[in-house]
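In what follows, a structure is listed as structure tokens, so that the remarks can point back to it.
The complex appears here minus one protein chain, its other protein chains still in place.
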């Protein structure tokens, strides 16, 4: 992994704060924890649900200390049923609460797909806007931690294809704080993806005051003129490493909101560079890269100097530990893709 | 809707039959019913599971008469749980059966997503190929029948993004017979989509002898030199209608297998025509059109004379009856897309 | 091998009953004033008249699908009557009496079967909110049980004394969401009343194909919930047991599961033809003899609460209300197509903006696919 200085810079005016805010150095999971605490203090309707989030404080310690501080009616250890968690959270949201369920791993969301499709994403529409569903589902996602099957998935496609829900993914501690706070305050259901591989890997100064970041704006992590890399989550750091190591002026965009997409920022960038690479952990077929490529094709074809390449996970089950590094995209795979589109000639 | 003569032509040599086979005129749901019967006679391991498939014969009558003929251990009316159906079918498949579960409507599959992800698509891999999962899940899908919410969905994306499963969709009675028979005989799990809107709308002669159609070959429904329309299921007929009514020589490809895709046929066609429209009922964002567009971008960009346009359902919940016709793509929307790419100039 | 229709198995009748099939009290009637009794009667009748009317509208194509409560009315009615203002009722498509008892406008009931977009109905029907809260009726089954328990969790955690009641069918007990709702209800001791309206059929499947448990009531054992099993065609029995459960819930005693044994007299809905899978001539007769409305009417008349004159008045009034409601519902014009995008998310994204523009163009006969820059539809 190359230098990670760029993406750690906070775009402070984005946070609409005075200059020189107080900051504290922290990692991503601590940012999750602090933000949950902040939002729970701010609004009594914010309640956490999940298994192992109480005395244990979450298997990744995202909810550490919160039970002690807020009690069992705000930090609710539930029976071991994802469908039950999402379904009761939906019922609570119908009653004006702001549930923040945790699904222990993204790959364990699937039993909840019924409640998700039937109650979470449809209630607002079904009631003609009368009942809202302000729910933020937190999920660690992604690979690279040598865990068992279903502990390393990146299946945001299932959510992005679904109307009535936002999908947000943070890539740094400071981003996490602003995006998670905004997700919880937002009145739409939000799937909030946390890149568990970098829960503890990356630290950065995080402003101590409250702030939110917009859910509908992608973030230009690094400007460049030759090629645009579209990515999010843990892969932002791989993109940075690749950019530092390639003979091209790379622009990196951290999508932040996977659904809906900030298409303007994306099109602006690709129109400028004329080349694009998508970098994501998800399987390639109908991974979000497909939609990005299709959109660019549709609205900026005449600007393209090369085909769009997708540096992604393969269309296979997430493999065993012994070869997971070969499965996951990394800075090398990103670099290859960048080079390929740079060298292309019509 | 325009003429439907083209797609009714059977590509008989594809069926590897002698010339002039005996045929019988029938509709799509009858073809389903006959094929199930044929396969059940052929192989004792083929067992149907679902609710309302027994004495009722299925809400669309796909299993009519089969309980009487084969008894309750071959045509199994189950408790009302999609997860139970898929989960017990998976257990049966592990024991050498060839279950053919029916999910009453595609939109009711979601509670079964856990069993689908954990048992159906992974067992073959998880056992290193030792245990197979030869299961064919039949589901009526698609809109245009003025039914309630979740009765009109087209959410194949959730399956196509998933490794370890095939997704097949038939567009005519004769196609149905060949594809369903092959799906049941195939040793992979197959999601078999039946376009319920044309269960009874379209009749054609179907060979009475057994035959199968390949699961990995798209079908050129109509050749043309100006523009390729990629589509499947009920939309094949809308594409035909549009083609008959537009000032361009349209090539129509019925994908048949949505996963994995027959990329060669697709690329050959688009390389030839240089223009492409995707027509599908599913929501646009990460609908299969996104993948098709991305693939063409990746492997045939230099052949493109225009951007690829996606004539699809919108990124909204399937609406009420009063406006569902405005939601669904039809021959008009297809025609607009064809005209748009035909008129495009770089 | 051959099996044409199901052989029905009548469930055990050792359930709680107050009013016997002849309309005679077996034990004390619940304490209800005459006007309350008449209110129940009125709801019974208005359900029958409304559903009959909707059936006609379905035949003539004005509404698309009707699922009737016919013969099962005592269950939702007795349950709903046990509640108070501000309580919540999570229902399915087979609890019309619960809606009407709490004055959910009839026109809304009719309108919801027309297939109009929800916003269209809300805007065009100038109706009042009922005193009890009704979340939307949704099509997928089982789901509402978990949501209702979540609703009750919210009450419990906020120390409110509101009660949530939820209705589920016998078939729906097979869903994972039923399991989850029951289990969470037990663990969190929530103020909920979960009523299983056991009409013995789930579309074409009789309840012996749904579960091997002898009664549905005993399913509560699995979750540590108290349970009751009542004659679902006896509005007094349902009311009494539901009232006890509501009282328990309201006073912090947690959730109760109630099985109400009834029978689906007709088709599952207007798309269904039960002759294909059940031969219920014998059952029908048996259950007609236990009709909840006849039984209650006999009782009211024997008690002198109802006479021909009052009956006629009530019926006239209902006819008028139904006629009005039908007129109101009929007056709803089709949705603006762009409605389909409303209330997907709170804010319009680029995508929504863009697709609205596409639809708009298409409706105007303009080509919607003319934007090749992403800026074609701006401003």
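As written, the chains take the letters A, B and C, and residue 1 is the first residue of each chain.
Everything below uses one rule, namely that contacts are C-beta pairs under 8 Å (C-beta built on N, C-alpha and C of every residue); 3 or more make two chains touch, one makes a residue touch a chain.
Nothing here was measured: the structure is a model prediction, and the numbers come from that model.
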Report task. Touching the absent chain in the whole complex: find that residue among C:43, C:114, C:174 or C:270. Result -> C:174
Report summary line: Contacting the left-out chain: of C:27, C:56 or C:213, that is C:213
Query - Sole residue of B:81, B:152 or B:293 that reaches the chain not shown, by the stated touch rule - result: B:81
Query raised in the report: Which of B:166, B:196 or B:222 touches the chain that is not shown?
Result: B:166
Requested in this report: Would you write out the residues of subunit C that touch the absent chain, in ascending order?
Outcome: 174-180, 183, 186-187, 189, 209-214, 218-225
Query - For subunit B, residues in touch with the removed chain - result: 47, 73-74, 76, 78-79, 81, 83-84, 87-97, 111, 114-115, 117-119, 122-131, 163-164, 166, 186-188, 216, 260-264, 267, 295, 298-302
Report summary line: Residues of subunit A touching the missing chain are 51-52, 54-57, 59, 67-72, 77-81, 83-84, 107-108, 110-111, 146-151, 284-285, 307, 309, 311, 314-317, 319-324, 326-327, 332-333, 336-337, 339-341, 344
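As a working rule, only the chains that are shown with their structure count from here on.
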Query raised in the report: If you average the CA atoms of subunit A and of subunit B, how many Å lie between those two points?
Result: 32
Query raised in the report: Which residue numbers or ranges of subunit B touch two or more of the other chains?
Result: 83, 107, 110-111, 149-150, 285, 307, 309, 315-317
Report summary line: Within subunit C, the set of residues that touch 2 or more other chains is 117-118, 138, 140, 142, 175-177, 344, 351-352, 372
